[in-house]
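The complex appears here without one of its protein chains, the remainder shown in place.
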Amino acid sequence: MGRFDAIREEACAANLEIDRLGLAILTWGNASAFDPSLGVFAIKPSGLAYGELGPESMVIVDLDGAVAEGKLRPSSDTKTHLVLYRSFAGIRGVCHSHSPYAVAWAQAGRGIPCLGTTHADQTAGEIPCTPMIGPEAVARDYEEGTGELIVETFRGRKPLEAPMALVAGHGPFTWGEGAMDAVRNAAALEEIARMALLTYRIDPDAAPLPDHVMRKHFERKHGPGAYYGQPS
Amino acid sequence: MGRFDAIREEACAANLEIDRLGLAILTWGNASAFDPSLGVFAIKPSGLAYGELGPESMVIVDLDGAVAEGKLRPSSDTKTHLVLYRSFAGIRGVCHSHSPYAVAWAQAGRGIPCLGTTHADQTAGEIPCTPMIGPEAVARDYEEGTGELIVETFRGRKPLEAPMALVAGHGPFTWGEGAMDAVRNAAALEEIARMALLTYRIDPDAAPLPDHVMRKHFERKHGPGAYYGQPS
Amino acid sequence: MGRFDAIREEACAANLEIDRLGLAILTWGNASAFDPSLGVFAIKPSGLAYGELGPESMVIVDLDGAVAEGKLRPSSDTKTHLVLYRSFAGIRGVCHSHSPYAVAWAQAGRGIPCLGTTHADQTAGEIPCTPMIGPEAVARDYEEGTGELIVETFRGRKPLEAPMALVAGHGPFTWGEGAMDAVRNAAALEEIARMALLTYRIDPDAAPLPDHVMRKHFERKHGPGAYYGQPS
Partner (left out) sequence: MGRFDAIREEACAANLEIDRLGLAILTWGNASAFDPSLGVFAIKPSGLAYGELGPESMVIVDLDGAVAEGKLRPSSDTKTHLVLYRSFAGIRGVCHSHSPYAVAWAQAGRGIPCLGTTHADQTAGEIPCTPMIGPEAVARDYEEGTGELIVETFRGRKPLEAPMALVAGHGPFTWGEGAMDAVRNAAALEEIARMALLTYRIDPDAAPLPDHVMRKHFERKHGPGAYYGQPS
């Protein structure tokens, strides 16, 4: 078992964080941790309650979608995670939550405009929403098609500079340099989604953050001269 | 006492879950567990705080509405539970919560359209709202009349494929294959009700989920080839 | 000290319940317990954090507003409690919270229409909002004037059948047969206020609950043939 232990533990901790941060109720939501050198990722088993999860219940899946190790059936969203790992170079964690404000934007089929610095700290520009998945993609492979929609929507963007997307009619997917990072991005997305909705309640015509402030906030955290956080 | 112990414990645990999931404040809300072989159900006593409940305080009621065992008065909503057990084949748990978003849809007298996959995972189509109960039904037997309204609203539907209803001006009733299942359906309904309200805040003209996505999500969880959850 | 111990403990427990139920942040809010046979009530000291409260810190105030026992200064709202104890026969507890939905209705200067059975379970009819207090009443005695406004608003109503009011521009006051009862009524009012706001978000023209349902719900809990709760 030894060689999958690290991603089992990482994936388990990240899934528990979904629950702890209130990003999904009941058994909803899932996170995975990817090890590129082994070519596999560890993901939450389908339909289990968060209270029942341990590192040993994580399912190990390879990049062909086959279960490499584990007795349980993996999350029903496994193929969406798979497509993201295949397509987005450098990501090592994916999270799908069911947090209510992010889901609301997804159900409205709208991307979230950048209305303030809380948003700009995470990503410079709108958080995009995919188009609605078509009948052919659902008939072929629904979960794979969902992943392809996200990838399509990010064409031309660096995935790690904007590690979050809304899938129309569905909900948020986020990613990061690890599974825990992906879950924290899901928490940031939910808070941004909530703030944006509240802002429009106060002023339906609220303007996006001017570009000079948006770039400044994003750069101080993610740019070459970033001074947010501690030097690594 | 022995033969009612299992449903006493199941009903007690389910009632405590109403409180733990925040689906009702104070003494509001109630859940029951039904044993068809014994022809009785165990239900919360009326007006007790959640902190005071134990398996021994549950009241055992038969299908004529008579108390079969227990010193306390059963929930004032007992007859509504009774009508559902009599009318909906296969259900073994009922829950009535007072969660605020579900109540708001019920007070507005509106069913909740299926706006996304979170909803479709639970039930394919609108979550229905009954008509307002009439003066005659209130005069005859209010709680029985409430149950009959729900049954009437579900005519032609399979109760376990859509285990949730709103009663106009009142609130949500949910059911399931057990009492805990009924309470979890109440939690799912509350989250769906919240997401739907938020979606319409973002776009008052948000469209329902297209049929091909709605069917897919419902089928992957509840259809013949379901692959959500673990094989039982 | 002995003879004030019971109301000290009752008032302290009720104030801690304000905090536990999330009805006020920081030092906001206050509750008191009245003993008619002693002619005094115990009330929270002004400006203390909930974590610092014990039965010994409660201040004993008589019906002339004088401190009968206690080293701390009583709540700045003491005279409002006093007016209610003097004017509303049979009440033995008062609570003033700062819960956000109830405050919002008070700031809008609007009573809360009875939109559903959750509301009717507490009181049959609108939860009234006082008019705005005038400059003369503020100049004379602001807190006394606030109490008088509430009493004026309830002229012709039985105070224990409708144990809650909104003070325009200010917030909720509730009362009951004891201090804990008053705090629970504050929790009920907050939930009703939240449900009413959410209902109007779904349908700005939502209709009040028909009279036959409103009376039925109120009567089954508070009428002569009440069957909610346990026989006392």
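We just call them A, B and C in the order they show up, numbering each chain from 1.
In this section, a residue touches a chain if its C-beta (ideal position, glycine included) is under 8 Å from a C-beta of that chain, and two chains touch if they have at least 3 such contacts.
Note that the structure is predicted; figures quoted are calculated from it, not measured.
Visitor: So which shown chains sit in contact with the chain we cannot see?
Guide: Within the full complex, the chain left out of view touches A, C.
Visitor: Counting contacts across the full complex, list the positions on chain A that touch the omitted chain.
Guide: Against the missing chain, chain A presents residues 21, 115-118, 184, 187-188, 191, 194-196, 198-199, 201-203, 206-207, 209-210, 212-213, 216, 220-221, 227-231.
Visitor: Hey, which chain C residues sit against the chain that's not shown?
Guide: 25-28, 45-48, 72-73, 76, 98, 100-101, 103-110, 132-135, 138-139, 142, 169-171, 197, 200-201
Going forward, only the chains that are shown with their structure count from here on.
Visitor: Count the residue numbers both chain A and chain B use at their shared interface, divide by all numbers used there, and answer same if that is over half, different if under half.
Guide: Looking at both copies, the contact residues mostly diverge.
Visitor: Could you report, rounded to a multiple of 5°, the rotation needed to superpose chain B's C-alpha atoms on chain C?
Guide: 90
Visitor: From the Cα centroids, identify the chain that ends up most central relative to all protein Cα atoms.
Guide: It is chain B that sits nearest the middle.
Visitor: Roughly how far is chain A from chain C, going centre to centre by Cα mean, in whole Å?
Guide: 45
Visitor: In chain A, what residues contact two or more other chains?
Guide: Answer for chain A, listing residues that touch two or more other chains: there are none.
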